[in-house]
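Here we show just some of the chains, and they stay where they sit in the whole.
Should a chain be cited, it is by its letter among A, B, C and D, assigned in written order, with residues numbered from 1 in that chain.
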Amino acid sequence: MVEAIDKATGAMSSAELAGGQHSRATVGDFTAADPRMVCRDVDVWYGSKQAIHGVSLDIGKNEVVSMIGPSGCGKSTFLRSLNRMNDTIVGCRVTGSIQLDGQEIYDKGLDPVPLRARVGMVFQKPNPFPKSIYENVAYGPRIHGLTNNKAELDELVEASLQKAGLWNEVKDRLDQPGTGLSGGQQQRLCIARTIAVSPEVILMDEPCSALDPIATAIVEELIDELRQNFSIAIVTHSMQQAARVSQRTAYFHLGDLIEVGETNHIFTNPQHKLTEDYITGRFG
Amino acid sequence: RDTINIVGSSTVFPFSTAVAETFGRTMGYKTPKVESTGTGGGMKLFCAGVGVDHPDITNASRRMKASEFENCQKAGAKEITEVKIGFDGIAIANSKKAPQLDLTLKDIFLALAKDVPDASGKIVPNPYKTWKDVNSALPDAKIEVLGPPPTSGTRDAFVELAMEGGCNSIPEIKALKKSDEKKHKAICGGIREDGAYIEAGENDNLIVQKLASNKNALGIFGYSFLDQNTDKVQGSKIAGVEPTYETISDGSYPVSRSIYFYVKNAHVGTIPGIKQFVTEFTSDKAWGPEGYLADKGLISLPDAERASVAKSAQALEPMSKPE
Amino acid sequence: MSNPAAILPGVQPRRTIDIVNASLKRRYARERRFRLIGAIAVGLGLAFVVLLFADIVSKGYTAFQQTYIRLPVTLTASVIDPAGTRDMESIAGANYSKLIRDALRQQFPEVTDRSELRRLYSILSVGAPQLLQERVMEDPSLIGTSQEIWVLADDDIDMLVKGNIDRDAAQGDRRVTDEAIGWVGQLEQQGRIEKRFNTIFFTHGTSREPELAGIAGALMGSFYTLTLALALSFPIGVGAALYLEEFAPKNRWTDLIEVNINNLAAVPSIVFGLLGLAVFIGFFGVPRSTPLVAAMVLTLMTLPIIIISSRAALKSVPPSIREAALGVGASPLQTQFHHVLPLAMPGMLTGTILGMAHALGETAPLLMIGMIAFIVDVPSGFTDSATVLPVQIFLWADSPERGFVERTSAAIMVLLAFLFLMNFVAVMLRRKFERRW
Amino acid sequence: MYAWILILMLLAVMAVAYQLGIKRAVSSVGGLTQINALHSLPSYYGLYAALWAGIPALLLMGLWIGFQDQIVTSLVTANLSPDMLEGQSSGRIDLILNDIKNLATGNIVSATVTPEVQAAADQYARLERIATWSMWLAVLAVALGGMAYAWRKTGPQMRARNRVESIFLAIMIVFSSIAILTTLGIVLSVLFESLRFFDMVSPVEFFLGTNWSPQIALRADQVGATGAFGAIPLFTGTLMVSLIAMLVAVPIGLMSAIYLSEYAPRNVRAVAKPVIEILAGIPTVVYGFFAALTVAPAIRDLGVSLGLEVASESALAAGLVMGIMIIPFVSSLSDDVINAVPQSMRDGSYALGATQSETIRRVIVPAALPGIVGGILLAVSRAIGETMIVVMAAGMAANLTANPLESVTTVTVQIVTLLTGDQEFDSAKTLAAFALGLTLFLVTLSLNIVALSIVRKYREQYE
């Protein structure tokens, strides 16, 4: 596999020039026309182990960027560094530049709290609070003061659950613990919880992994709807899904961002050997 | 501050509190606060200075030492009245179920000293295991004595009164006193640590109860506990004298010590009631042979001495530096 | 593959289930043993509680009753209120002792000798006149009437009536003389002696007379002390734990602090007393012997317990919960207060229960700050001189009078009741917060 | 009394400030509908105002109460006629003032009241009154001032949440520092006396000596004021008693915790856990009597029937009973952390065919280890710090022995007896208590460092 990368790097120099000066290894244009988030040369370490190597990538306005790549390649790690969730992991360090609307998010003075309210996240493992379903969704709006009264809050909770496609299943048991839901229900609950605070950028780490096609369709619809106003980065293992929902796709491999580009372009005409191998399933 | 603060000896505590309570109940003053800090601790607090933050009276189960007196002087507590209030008998007792012992001071010394002279007069570590070893007239029972630890005043007194008395009854050792005083003191004051003497802490009730359940054991504790527990334990005779109110009072029972309290005269007149408290304490209805303190186990001074102490106490005559 | 069940050819010669079944008996024996040991452990724990309780209760329950003697007391107006003005001060100063003694004397006309009379009077408590005085002052209309009054008996008589003194023993072997036994017997026959509920025990401060000694002073002292100690130590302990575990940077310094706090728990409590003496009393001038200073010292003593258990509880909250909250934009403090603290609360409350139990039962540090004291008055504030329950127990346990034996145990019962009450709230809260996830 | 009323009033002001803060914040953005323009939730603005109203005022009040008496007293003293103070020590002046104060507050006074004292008392009472009233005014003024300040600051841009949180964080840091100050205080309060002790007794003897016998050194006038101050028997005694206690408490405690949290029905647990916690609250005197009068004789009788030589006071009796006392430290704390291990861990193990006990021993206990060790450390600490039981049941003889049937003593017992007996602060005997305290502190500190590194090594963090 190491040789594969070496080969790839060798074959890349032209693509590199096209890509921009920051990245050394990425094929394709990692910039967006109207970027919300701009990442340059992002490195992430877990202790002494480097999990992300100089990744540069933009997330544009009104676009969905999907991140694909083999398991363990650093997709979650990269995603988590976009709203500073990595701060909570002891020994995890992030370097390089990540900007949201031109503001460096790893600035010393920057308060991660409003940042996370603006950049919402759905985690890979569903993690509902050990509270009632209602409280799970209402928590974010409550702490941000998004509603003025109980009725509004109820409405917001219902709308969020509706959008996540969970309302019908839970409307009679809103007061029961969120931890007593099925896997897929928990996942949708976490989606509902995240969209309830209407973040401007939404990071979704395999939001549909535990969902059946129907629920998946609902979430994908939701993503499409959200894209009208917000920016979305989604990690997925399903290339079909990536193809369906995203405008641009980034392919990660062993901590490197190998290739990025228009989604249909990537899936029909991958530039890099690794990308091609992965997409055609010839790999591993 | 409008209450009297009293600190000091735990031995005097039961008497001091009884007076304090009566004083508070009958005299219209607030009941004094009595702390049990031990004699030394009391002296330290008492001699720390003059003023509302410092106690007015300290109880002591021994006389104030010269060094303590000097500390008091230095801190400004120049005039101190010493009041000797009576005797505290130290009983050596065992269970009622066992025969009453008749010991001599020498027996006590030989049984409990760390080092004793052997037949040849040479000083050896205490070899005696049973009372019979010590004195063939005594029963063949293991030596097992529950007594106070070295940190307590009672132990001090016991060493001074019983052990030293006993060791001086042995001529060779008595002779040592002149030739090698240091050694003499070491022999007379050293209590064995091989398990025959058990340091039992300062809860005398516990000793009484332990005696009740262990026929072999003897215990060393204050007379008031003997007085309250006559159904369980009996005091051993010492040189034929049983510890009773009378024998202690008239001095025929050898193991008893005087107990005191000290008044800071500087506080009299500003802390309300000190003088009245002293008067109450030294009244016959309190410390007389028929007084309520006798009921608590205090052994009164002889009548004459009581009268003179009462007089000087009520006049708050300052003491001179103890020798 | 020769062996159908093996993941790894050659490694497992038999099917897993055969291996499992072969060893199952042994494993089950171990399981049963383990479970049994657990049950035994719980049983032992409970048995110890029962044993100690039985011990305490059997020794102490008699203290809740007290012997009284019914006497026909004539509340002569000329003695109580010679001026007839019903002036409270003069009523207070009257010679009630005489009234009671006269009443007793009436019962035993044959006793005339002065010293014999003195002995007769001594079957009554020295506190009896005061109790009568209180009664008359409450109801001055009694003056001038003749009343059958229940007069408090002396502690020795109380012990005699309760059977703690062997009437058949030789006279010298007991505290009560034959003559007194005779008198008591006579009164008993007339139905003039009765054991009645001991209200004094709950309403009075301590006393040197067992029959007059009450727990109210120490109870209030403990109440003030513990209330304040709890109010100080719980927020401080939880706050410190929260900061150290969740906010402080993790480095050598915080490690040092962690070790240091663990170490503070091992510092003998009397050393906290020394510290309190030097700092609170010596430096800040907090008054000695008060609930205030005791609470401060006990707070220092219990803090390590609360901090350590709180940190352990915080550590056991899964990180995913924190991530979830942070992920929707909660601030770290909100995350802690809304999600982590409630989940860690059971452990924190346990630490508080244990710490407060320790504080409630501790005497050694109080020694240094003047709480091992005889204080009759019931404290009414944080800066009144006071003593606390364990000190009272310690002092009573060390008193020569027989009557204090049962009172010691009764006081322990009161302390335990206090403990129960205190823990009840915490236990309820703990149950409320407890959940598995 | 009055202080309470003032505090209640302050609370009221804070409540008002809270409401006003919210109002102000909401109106600053033009009403409830525009609330999103605020940086923080309105309640944070309220809290911000309440804290500004409360904290400075409370601090002022604390300082005022702390200094008022001093200031008033010095004013009164200044007015006393010089001949009354002439040549008097400060303690004496204190007493005169005490008399004046007693008079002023209507307490019993002992001395005859001279007109001058009466005048001073009147002045004192007057000044007190003035001071108290001005305190009220000042405190309330500061509270209102704080509120006004917060009011002025409040606006849509103000980061109220951050400010409130930094106040809370600061408070928590202050709380944390209390632990450190305590340590500092403890070290300082034993250090100097310890140094004095080591002036008298060589550290070599103290740390390496095997003979502890402060008895000969009782009094200055006694001979051989050197005594024997070898601390080793005390430490071995401590070790033995604590070890025995741990041998009782750890198995019983841990197994009860496991049983209660994993096996027992919920209602059994709900009852048994708090009941067992009672063990930690029973006063040590009770344990002491129990150990001395029930356990020790039983051990002795058993020993005698086995033909063993057993002292009537033994380390075993004390250790066993102490073990009972500290059971709850192990059981309750372990129970809590075991209960907090996520169910998915158990599921994972059961699904592999593990029995419940295997799951507990190999998955749950390791996952809960830091908490369990914390509980055990607390239990050890409590065992090391306990005196009453040891004194009553193990005697006080400093035997250097490994035989639990013999009488031993512990460091803490010696510290307490030395400090509560007939103290003498210039003899090695009493000072030894401080040296023991310091040494114990250092020894437990190093043990804790070892414990921490072990826990770190074996810690298993779930999720």
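Some notes on this structure:
Rule of thumb we're sticking to: contacts are C-beta pairs under 8 Å (C-beta built on N, C-alpha and C of every residue); 3 or more make two chains touch, one makes a residue touch a chain.
Everything numeric in this text was worked out from a predicted model, so none of it was measured.
The stoichiometry of the whole complex, written in the labels shown, is A x2, B x1, C x1, D x1.
We adopt the following convention: only the chains that are shown with their structure count from here on.
Among the chains present, the centre nearest to the common Cα mean is that of D.
Chain pairs B-D and A-D differ in how many C-beta pairs are in contact, and the one with more is B-D.
The centroid of the Cα atoms in chain B and the matching centroid in chain D are 35 Å apart.
Centres computed as Cα averages put chain A at a distance of 49 Å from chain D.
Looking at chain A, residues 113, 143-144 sit in touch with two or more other chains. Residue numbers of chain D whose C-beta contacts span two or more other chains: 161, 289, 419-420. Every pair of chains in contact is given here: A-C, A-D, B-C, B-D, C-D.
Taken in their complex, chain A has these residues touching chain D: 111, 113, 143-146, 148.
The touching residues of chain C, when paired with chain D in their complex, are 20, 27-28, 30-31, 34-35, 37-42, 44-46, 48-49, 52, 55-56, 235-237, 239-240, 242-244, 247-248, 255, 257-272, 274-275, 278-279, 300, 303-305, 307-309, 311-313, 315-320, 331, 333, 343, 346-347, 350-351, 353-354, 356-358, 360-361, 363-364, 367-368, 389-390, 393-394, 397, 408, 412, 415-416, 419-420, 423, 427, 431, 434, 436-437. Those residues of chain B that touch chain C in the complex are listed here as 3, 7, 10, 13-14, 16-18, 20-22, 24-25, 30-31, 33-37, 53, 96, 202-205, 222, 224-225, 227-231, 290, 292, 295-297.
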